[in-house]
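Have a look at this one.
Only one protein chain is missing; all other protein chains are in place.
Right, chain A next:
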Amino acid sequence: MTKPLLDVRDLAVALDTDGGAVHAVNGVSYTLHEGETLGIVGESGSGKSVHVLAMLGLIPRPPGRITGGQVLFEGRDLLGLKERELRKIRGGAIGFVFQDPMSSLNPGMTVAAQIVEPLRIHLGLDARAARARAKELLDLVRIPNAAARLDQYPHEFSGGQRQRVMIAIGLSCRPKLLIADEATTALDVTVQAEIVALVQELKRELGMAIIWITHDLGVVAGISDTVQVMYAGRILERGPVDDIFSDPRNAYTLGLLRSLPDLSGGRAGRRRLHQIEGAPPDMRHLPPGDPFAPRNAYATPRCRSEMPPLAQAPGAAPGHLVAAWYDLPELLSREAAR
């Protein structure tokens, strides 16, 4: 296997609050190869956003604190870089797309001025070349009549178009890695589908790696090569997208999949939606073992006392990793037999 583009090793992040330290990310390790699309799913507070922001020094410190780990990007440890060096990477080799396109664009600047910004900062283009490039970027993200729209303000664009502009900004310096943090969450469903389709096309054209952070499993299924399920600042399961959806090995993943409505129709589809009982743990006082154990009907006593390591799931596709002491397929088949 080639050298990974991004190699996260045992990353841990804490946020200091009046009530004590919130352990937002607790030893996250994974690799991402060039051109790979990684979907990270998890609920609010699972650490999925915080850990990518922390990688690039974008969490405010204080209260944020990186308590351990390494983040190797093209072999360099981002956590050891000075702010000045990190700035060269942000928006350059690593592009960002944020959640809310309504508020992520500066309302007082034209779209052109905002697309041009990273071009001038990172590539040192002059005003004229940067503007020409901005127009090409708007064309690239399929905004019709790009030349005429350059000098418009964000409020003159629709929500979907603004997200396209954000993507254009994220891609402007030809990043090796594009990080989209809940990039479709604020959009309505039809627009979401358009944006997902756009990103897939752009990926084919440009070949960058993508980290797509979302809590929407449908979007993940449509976009990812690899899926990673996070909970309470840990990775509970990770593997090829089809394998995760067809053969989940962690009870939390199973719970998430069961809570999706089945629209395939027929009698089988008409079932009550599953819900995961309980609430996420208090991140200031994490349970000693598997953080999902208290909500998990399949949990074993060992789950409550000892955190299972993330390891190859027995009998699953290669690269399908799971953190569980129990054998979910076996438990499920036993359940079905009863």
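One rule holds for everything that comes next: a contact is a pair of C-beta atoms (placed from the backbone, for glycine too) under 8 Å apart; a residue touches a chain by one contact, two chains touch by 3 or more; residues count from 1.
Assume contacts and distances are computed from a predicted model.
J.: Which of the following names does UniProt give to the chain that is not shown: "Ion-translocating oxidoreductase complex subunit E", "Diguanylate cyclase", "Glycosyltransferase" or "Protein FixA"?
T.: "Diguanylate cyclase"
J.: Thinking of the whole complex, not just what is shown, which of A:V28, A:L79, A:V116 or A:I210 touches the missing chain?
T.: Of the listed residues, the one touching the omitted chain is A:V116.
J.: Which residue from A:P4, A:G64 or A:G91 sits in contact with the chain not drawn here?
T.: Touching the chain that is not displayed is residue A:G91.
J.: Looking at the whole complex, which of A:L105, A:V191 or A:A299 touches the chain that is not displayed?
T.: Here the residue in touch with the unshown chain is A:L105.
J.: By the contact definition given up top, give the residues of chain A that touch the hidden chain.
T.: 34-35, 56, 58, 84, 87-92, 96, 98-100, 103-110, 112-113, 116-118, 121-123, 127-133, 135-137, 140, 147, 151-153, 155, 166, 169, 171-172, 174, 202, 205-208
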